[in-house]
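Of the protein chains in this complex, one is absent; all others appear in place.
Labels run A and B following the written order; every chain starts at residue 1.
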Amino acid sequence: MSEKDEAPVDLSRRTVIKTGLVAGGMFGFGFAMVPIYNVFCKVTGLNGKTDPNPYQYSAETAEVDTSRKIKVQFVATKNAEMSWDFKPSITEVEVHPGQVGELEFFARNPTGERMIGQAIPSVSPFQATNYLHKVECFCFTTQTLEAGEEKIMPLRIIVDQALPRHITKLTLSYTLFDVTTMGERTLPS
Amino acid sequence: MMQHALALFLLIKAAMSGKDRPPRMLQVARFRYGSGCRTNRSLLSWPESSRGLVSFARLNFSKRLSFMTPKGIGKTFLWFLASLSAFLIPARVLADWEVNMTEGVTAVSRSIYDLHMTIFIICVVIGVLVFGVMFYSILMHRKSRGAKPHPFHESTLVEILWTTIPFLILVGMAIPATKTLIDIYDTSEAEIDIKITGYQWKWQYEYLGEEVSFFSNLQTAPEQIYNVRSKDPNYLLEVDEPLVLPTGKKIRFLVTAADVIHSWWVPAFAVKRDAIPGFINEAWTKIERPGIYRGQCAELCGKDHGFMPIVVDARTPEDYAKWLDEKKEAAAKERELTTKDWTMAELMERGKKTYERVCAACHQVNGEGMPPIFPALKGSKMAIEKDQIKAHIDIVVNGKKGTAMQAFAAQLSEVDLAAVITYERNAWGNNTGDLITPKQILEYKKTGEYKAADTESSDKSPVVSKPTVNEPAINTHQAGL
Partner (left out) sequence: MTAVTDTSSNEKPNEHHDHHGPAKGLMRWVLTTNHKDIGTMYLWFSFIMFLTGGAMAMVIRAELFQPGMQIVDPGFFNQMTTMHGLIMVFGAVMPAFVGLANWMIPLMIGAPDMALPRMNNWSFWILPFAAVMLVSTLFMEGGGPNFGWTFYAPLSTTYAPPSTTFFIFAIHMLGISSIMGAINIIATILNLRAPGMTMMKMPLFVWTWLITAYLLIAVMPVLAGAVTMMLMDIHFGTSFFNAGGGGDPVLFQHIFWFFGHPEVYIMILPSFGIVSAILPTFARKPLFGYTSMVYATASIAFLSFIVWAHHMFTVGIPLVGELFFMYATLLIAVPTGVKVFNWVTTMFRGAMTFETPMLFSIAFVVLFTIGGFSGLMLAIAPADFQYHDTYFVVAHFHYVLVPGAIFAIFAAVYYWLPKWTGHMYDETLGKTHFWMSFIGMNLTFFPMHFIGLAGMPRRIPDYALQFADFNMMASIGGFMFGTTQLLFLFIVIKCIRGGEKAKAESWEGAEGLEWSLPSPTPYHTFTTPPDVK
């Protein structure tokens, strides 16, 4: 070790700087895990988190694969703090891949106050997440309901033609959260 | 073989003590370790007079101290040794003793059990070898026996060997594990979809596509938990409404949560899935045998994490179909009940049940709550003042933001909501005489308005009648709208 020629104090200072940088870097890495995780989720469909942006509808992708039918099931969950009525108009549709499935969700704010809700989508099995596209969804933004107001919210979905063959049934779940304190906004992508 | 040895041991012990008849000792032992979370075996065989540790949970406190006697301690220790030896005996015997994992009633649970036993036995073999060498040198190579140290301290060959061999053993373990895991991740279509939602501290089950949905709460009475009454055999593992499932069909569970993370676990199916708020998780099972299967929440979810059991009642497909029809009929009847005119006594009776099932965990049976987190209802402004009725209904129906108070609109029927509010306004000396009807609740849910019953009845609300918990006075006025 040639560094041994230097005074231990200088060497120690150098070590402190190096290790301190490592520690600082790892603190940053902790935060960097957030976007890394999100990218990871997007790629794998982990947690069934769907794309928070509308699906770009185009002619090529619209070609309908009539050789098979996919059942898409809709479920609604309300977070325990959320007092709205919230349910889908139909609980299941059968669509060909590429075909647009349409339905509505109903929401009503029974309380005496203006409230903001955010529906969080989740797909199961999560291997199918990236094959379920939403052309139109109330989950892209928050929803505001005045006291006693009710709302019919349309949902239009397309199942991708590339959906693996062994999957014949998908579940699209929405959990409704009360985000009144957070204000209106679009879900960060 | 070991089982016989244990039986012999128990026989001799029983003969020596001269009190417990040998067969009963055996029977008790089997019950204690044989019941597990698995099945609802006949509990009538429980011998009321059995003594000592074995039955001590059922005895009252002073009797329980009997284990402190030298004999009791000896018993404890022997049981310990017995269990220790049980750790080394073959799978078949272990299963009887339930000191081991349950084999369960599904193909997956059985293959997990086999995996568990295989790896356990591999570990035991390695353990015997390693500890064998170690104890051999501890015995033989001690200085007091005149051993001389042999200062060898390196051998690349040995190091390579004991890196490679364990590695190969691990590969051997990983292969069956991978197979089982692939089975568990099968996503082929199921015949029945059940959505499971975890709440603090209960489970909600929804039969998707069947419009059947209910909550499943702990049924063990607080008196048992707080040692006022003796404990039932299924203490803490009993719910008011079990999840009923058919056998022989592939069932898919969609697991989620409404507040914090929970975990839905039934050992007999080897299904354990975290219920995560906002996201949905999937698991599946195919039950082979009808029976009652019990489990518990397996992820710390707050105060009453230990008090949200799971009970699955597996029935044959025919019985299941019958149950489902009955369930739908009952739901229709429940809706009819909403329009019925209820008396105070009826509402109080139903309200007490509902309160103890749903509300007492936080607000306590005596209505005194656990301030500051869970406020008292007894004597609280909201529960005694007339102009607070609407606020009272609102908080129960819609919950209170930022607190532990949930919205019960979806969890309870109008009848239950009306009953529980009525109960809270009349129990524990809150004797307001206020009677809230299911119709009023329905109206409130629709319009957000509370309309007091017609002046005649509300004016004459019989304050004098002093309804109490035990004997609610009957309001002679039917509170029709």
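Criterion: a contact is a pair of C-beta atoms (placed from the backbone, for glycine too) under 8 Å apart; a residue touches a chain by one contact, two chains touch by 3 or more.
Because the structure is a prediction, the values reported are computed rather than measured.
Colleague: What are the shown chains that the left-out chain touches?
Modeller: Across all of the complex, the chain we cannot see touches A, B.
Colleague: For the chain not shown, which residue from B:217, B:247, B:263 or B:413 touches it across the whole complex?
Modeller: Only one of B:217, B:247, B:263 or B:413 touches the chain omitted from view, namely B:263.
Colleague: So which bits of subunit A touch the chain we can't see?
Modeller: Here the touching residues of subunit A are 8, 11-12, 15-16, 19-20, 22-31, 33-34, 37, 41, 44-47, 49, 52, 79, 118, 120, 126-127, 175, 177-179, 181-182, 187-188.
Colleague: What subunit B residues would touch the chain not displayed?
Modeller: Subunit B touches the missing chain through residues 32-33, 35-37, 53-54, 56-58, 64, 67, 76, 79-80, 83-84, 87, 98-102, 108-109, 111-112, 115-116, 119-120, 123, 126-127, 130-131, 133-134, 137-138, 141-144, 147-155, 158-159, 162-163, 166-167, 170, 173-174, 177-178, 180-182, 184-185, 200, 224-227, 231, 233-237, 259-261, 263, 265, 267, 270-274, 276-279, 281-282, 295-307, 370, 372-373, 404.
Assume only the chains that are shown with their structure count from here on.
Colleague: Just how far, in Å, is the C-alpha centre of subunit B from the one of subunit A?
Modeller: Taking the average C-alpha coordinate of subunit A and of subunit B, the gap between them is 32 Å.
Colleague: Can you tell me which positions in subunit A touch subunit B when the two form their complex?
Modeller: 47-49, 71, 73, 75, 77-83, 85, 91-92, 110-112, 120, 122-127, 147-148, 166-169, 171, 173, 175, 177-178, 180
Colleague: Can you list the subunit B residues touching subunit A in their complex?
Modeller: 187-190, 193, 195, 197, 199-200, 206, 208-209, 254, 256, 258-259, 276-282, 394, 397-399, 401-402, 406-407, 409-410, 445, 447-448
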